[in-house]
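Note that one protein chain of the assembly has been removed; the remaining protein chains are unaltered in position.
Up next is chain A:
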Amino acid sequence: MSTKTDKIDRLAELTARSETSTGASLWVEAFRRLRSSKMAIIGACVIALFVVLAIVGPWLAPYSAEAQTWRNEVFRNQGIFVGPRADNWFGLDHLGRDEFSRFLVGARQTLLVGVVATLLGFTVGALLGGLSGAALTLGGRIGRRVDTVVMRFIDMMLALPSLLLAVSVAAVLGQSLTTVMIAVGVVQIPIFARLLRGAMLAQGGSDYVLAARALGVRRRRIVFSQILPNSLSPVIVQATLCLATAIIEAAALSYLGLGNPDPAVPEWGVMLAQSQEFFDAAPMLAVYPALGIIITALGFTLLGEAMREALDPKLRS
């Protein structure tokens, strides 16, 4: 690493700025770094494409995703699947539905499951972790006790295998898309809780918090205006990365048959599950939804990694 040239660049940058210019907060700087990262741009493009697809997919779809339009054709050729052709770009599935339309429409369900599940995990996890971290930082016997109770609860959740936990939730709530969302979200709660608590503890021991205490700032204000904002960035990064996992896990649950009870409604995980039966005859039916899942997950992962790098103050040049 050539720190010398970096320093000169930095110096030039500083002198170029006018004396009265407003300073750039860490968020602004992070965004600037994010914009110059190829990884972030690719990730953001993939995600944008996916979101657009999820929104306008049903209108783009050339045929109905649920109607078995070419039913007769498929049943006539027992066992021989109709591959891609001019009318049906991705071919037909085992019930004579247009695979391309199903793919486009399925994006919406997939995104919905991923986003809602992650949002659920993030919200509940951050609340629990924040409560725990704040209680511990505010100190006192009660604070420690609150933290212990919350963390043991989180540890219990963490000890359960995630898929098993998801299956149990699904077993209790019955088979539906909501179940999948809840199941996937619940699995993510301990991740967010531990992460936020850990970050808050780390920040709580930092010098600027000590400085704030020395200034005579009230403890509550220290927790909410100093520690919390500085602890959020790893959690936000984790949320992006979790979106990718959530989509994959939702697909896995749908694949296990815990998803939407109506198999006609397309979702990439369901499509993948259904195609398994006919994998020998029509492997392409598995490839389309699988590719969709992989590319989307990759997009979120790329953006998440880029955000992690952009937000890490240690990597700031």
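Here is the rule we go by: a residue touches a chain if its C-beta (ideal position, glycine included) is under 8 Å from a C-beta of that chain, and two chains touch if they have at least 3 such contacts; residues count from 1.
The rule we apply is simple: contacts and distances are computed from a predicted model.
Undergrad: Missing chain, UniProt name, options "DNA polymerase III subunit epsilon", "Urease accessory protein UreG", "3-oxoacid CoA-transferase subunit A" or "ATP-binding cassette domain-containing protein": which is it?
TA: So, among "DNA polymerase III subunit epsilon", "Urease accessory protein UreG", "3-oxoacid CoA-transferase subunit A" or "ATP-binding cassette domain-containing protein", the name matching the hidden chain's UniProt entry is "ATP-binding cassette domain-containing protein".
Undergrad: Who touches the missing chain here, A:75, A:208 or A:224?
TA: Touches the omitted chain: A:208.
Undergrad: Give me the chain A residues in contact with the hidden chain, please.
TA: Its contact residues with the unshown chain are 14, 19-27, 29, 206-208, 210-218, 221, 226, 229-230, 313, 316.
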